[in-house]
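This is the structure I have questions about; it appears just below.
With one protein chain withheld, the remaining protein chains of the complex are depicted in position.
We call the chains A and B, going by the order they appear; numbering starts again at 1 in every chain.
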Amino acid sequence: MSDVALMQKHWPHAEGAATKASATTKLPATLEAPATTKAPATTGAHLLSTRDVTVRYDLTKCALQPTSLDFDKGQVTALIGPSGCGKSTFLRCLNLMNREIPRCCVDGQICYHGHNINTKEENLFDLRASIGMVFQQPAPFRKSIRENIIFAPKRHGRISSRSAADELVETSLRQAALWDEVKDKLDYSAWALSGGQQQRLCIARALAMRPDVILFDEPCSALDPVSTFAIEETIRSIAEYGICVVIVTHNMEQATRVSDRTAFFYVGEMVECGMTKQIFGAPKDQRLADYLTGRFG
Amino acid sequence: MTDTSAAAASTSAKPSVAILDVDLDEHARRIRKQDRIATIFLTVIVGFVLALLAALVIYILAQGLPEVLTPGFLTNSPLDRDNPGISYELFDSFYMLFVTLVISVPISLGAAIFLVEYAPENWVTSAASTAIETLSSLPSIVVGMFGSLFFVVYCGWGVSILSGAMALTMFNIPILVRVIQQALQDVPRVQRDASLAMGLTRWETTRSVLLPAAMPAIVTGIVISAGRVFGEAAALLFTSGAAPARLNFGSLDITSLRNPWNIFRQAETLAVHIYKLRMEPTPGNDAIAWGTAAVLIICVLLFNVGARMLGKHLAKKMTSE
Partner (left out) sequence: MTQKNDEEATQVPAEQSEAPQYENVLPDRMPRLSIKGEGKAEGGAVSKARLSKTHESRKTHKTLPKQQLEHVGLGLTGTCVALVALIVVALVFMVFQQGLTTFFSDGVDFGAFITGPHWIIEEGQFGALPLIVGSFSVTLLSTLFALPIALGSAIYVVEVQPGFGRHVFQPLVELLVGIPSVVYGLIGLYVVNSSMRALFGSAAGTGAGILSGAIVLAVMILPTVTTLSIDALAAVPNDYREGSYALGCTRWQTVWHVVLKSARPSIMTAVILGMTRAFGETLAVQFVIGNVEKSMPTSLLDPAATLTTALTSGLANATTGSVQYHALWSLGMLLLGMSLLFILIIHLIGRKGAKGND
C-alpha cells in the first residue's frame, strides 16, 4: 500500500466531506444576498471557499477589500505580500478567529463544505475543531508534551481511554516529524523544547484534532533556518495526508518551496492568485511583479 | 547672564559671527554643575527615605519587642488579670483573614475573569469597572459604617466575624480584581488564541491555560492583599467589635458564642486592639500596644516578603519543570 493511500485511511476526508455535508443540514442555508446562482454548485466542490469577504476594524477602518478565494483538500495555498496588507486578517477569517477581536466586522460568504459559516448561529467550537491554526509564536501550553496534544481532543470528548490517548499522541508527533526527538520525554514540560520543536509541537497539537484544514500564520518567522526547513517538510507532508493547508508567509522563497497555489495581497486587496509556478514565473499584475523583483518589500 | 546679552547684542549687528561670542565653556560648566547639584540633592532624598524606613521599623521593634518576648504575651488571653496577652487577638486576626480570603478570592477571581474574557464592550462593563474603582477609593471608615448598618443590622448577623469579614471583603475586592486582571492580561495573547483556535470555550481556556500561567502573579497578589487586610482596623471597629470574646478553645459547640470557630461571635483583631488600648488610658496599656504593634508589623513584613518569595518560586517552577 502506498504511503499516501495509507495516510488516507486515517484521514478519510474524501468520504467524511460528503457525510458531513449531509449531517450538517441543520445549519442555515447559504446567504441570500449577493448569490450568483452558480455559487452553491461550484462552492460545494471546494472544501473552503470565500466570496467577497471584507473585514473592518472599529466598524470604519477597512482592513480587507472584498476577497474571493477557494481552497481544496490536499493543496497548499500560500498568501504572500508585504506587511500589513491583509493576509493574516484574511487567514483569521477562515476559522472565524476575527470574532475574538472586539469591534471587528467580517462580511461576506465563507463556505466550508458548501455551507456558509459566516453567520451568527455558527457553532464556533465545532468549526474550530475541524479547522486548525498554527500561530507565528510557538505557543505550547504550560503542560507536558503529552498533555499539550490531548488537551483539545479530550475536551471535545474524543478520547475514551489511555491507549487511545497514547496512539493519538504518537500519530500526531510522527506526522509532525517530532516523535523521534521527544518519544522518551513525553511527560516533560513543553516549555523545555527548543523554538523549532515547540512549533512542531503546536503543529502536532493541531493535527491531533484531525482537522480538514490547517491555517499557518507565518509559522517560521520566529525560527532559525534549520527549524524552518523541518517545518516546511512537515507542511508538505501534511498536505499529502489530504489536509488543505493555507499558509501566510512574507518569505517568497518559502512560498515557492511549499505551496501549490499562491495569492498575492497588497494593501488590503487580493491582487492576483494562481498556480505558484505561474505567479512567480509570469506575474500578470504590475504590483506583483514589483514585489517579486524587490521594488518594495 | 552677560554672555547671552552680549550674544544678543551682537546677533543684531553681525548675525554670522554671533555664535562665537557666546561662551560655550561657561554654559557647559554651569549646566554640569546643575547636574551635579541635582544628583546630590536626589541622593540625599533617597537616603532620607531609606533612613526613615529603617527608623520606623527599628523604633517599633525597639519599643515592642521587649514586650513581645516576655513570656506569656503571645499565649495569655487579654482578659488575664495578672499578665494580659494577645492570644485571642492573634487568633482572631488570622481567622478573620482566613474567612475574608475564603469569601473574597472566589468573587474577585470570577469578577476579574469576567472583565478580562467575557466582558462585552458596552456600558455594563464600564459600569462594573467604575463600581470597583469607587470601592477602591472609599475611606475604610465609610465601609465600616455601611457594614455596621447593612451586615450587622439589616442582615441580622450582629457584631460578628462574618460582618467584619464582609466589610474587609469589600475593602479587598478592588485590590484583588486589579491584581488578577493584570496577571491574566500579562499572559501572552497567543496562548489564548491557540486554545480558542482548537474549538475550546473561553471557560476552558481560562481554567486550563490562562489561570495556570498567571498563577504566580495571582498568588503573590493574594498574599500581598492579605497583608493589607491583616492591618485594617477602621472597617472592623463597628462590624466585628472592639472587645474580644471570651474564647473557649476546648468548646465543641460551633454555635456557642465562646467557640473560637463560630463566625457569628464578636472578635477583636490586633489592629483594633491597638486602637482600643490607646482609647483606654489604663497604665500598662502602652506597653501592650507597642507589643501588639511589633507583632503586627512582623506579620505584615512576613506576608510581604513571603509573597515575593512564593511568587518567584512558583514562576521558577513553571519554566523549569
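Methods note: a residue touches a chain if its C-beta (ideal position, glycine included) is under 8 Å from a C-beta of that chain, and two chains touch if they have at least 3 such contacts.
Computed from a predicted structure; not experimentally measured.
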Problem - From A:R92, A:H115, A:R142 or A:R155, residue that would touch the chain that is not displayed - result: A:R155
Exercise for the section: Check the options B:V22, B:L135, B:V190 or B:A287 and report the residue that touches the missing chain. Expected result: B:L135
Problem - Residue touching the undisplayed chain, where the options are B:V68, B:L97 or B:I113 - result: B:I113
Completion exercise
Given B:G85, B:G164, B:G227 or B:P260, the correct residue touching the omitted chain is B:G227
Fill in the blank from the handout: Residues on chain B facing the left-out chain by the touch rule are 31-32, 34-35, 38-39, 41-43, 45-46, 48-50, 52-53, 56, 59-60, 63, 106-111, 113-115, 117-118, 127-128, 130-135, 137-143, 145-146, 148-150, 153, 170, 173, 177, 199-204, 206, 224, 227-228, 230-234, 237-238, 271, 274-275, 278, 289-290, 293, 296-297, 300-301, 303-305, 308
Exercise for the section: In the full complex, which bits of chain A touch the chain not displayed? Write them out. Expected result: 3-4, 6-7, 9-10, 12-13, 15-17, 19-20, 23-24, 38, 42, 45-46, 68-70, 72-75, 123, 125-126, 130, 155-160, 163-164, 167, 170-171, 174-175, 177, 179-180, 210, 212, 233, 236-237, 240, 256-257, 260-261, 270, 272-277
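FYI, only the chains that are shown with their structure count from here on.
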Completion exercise
Chain-centre distance (mean CA atoms) for chain A and chain B, in whole Å, is 47
Fill in the blank from the handout: Listed in rising order, the residues of chain A that touch chain B in the complex are 95, 97, 100, 102-103, 124-129, 132-133, 135-137, 139, 141-143, 151-152, 155-156, 188-189, 191-192, 202, 205-206, 209
Problem - Residues of chain B touching chain A in the complex - result: 121, 188, 190-191, 193-201, 204, 208-209, 212-213, 318-321
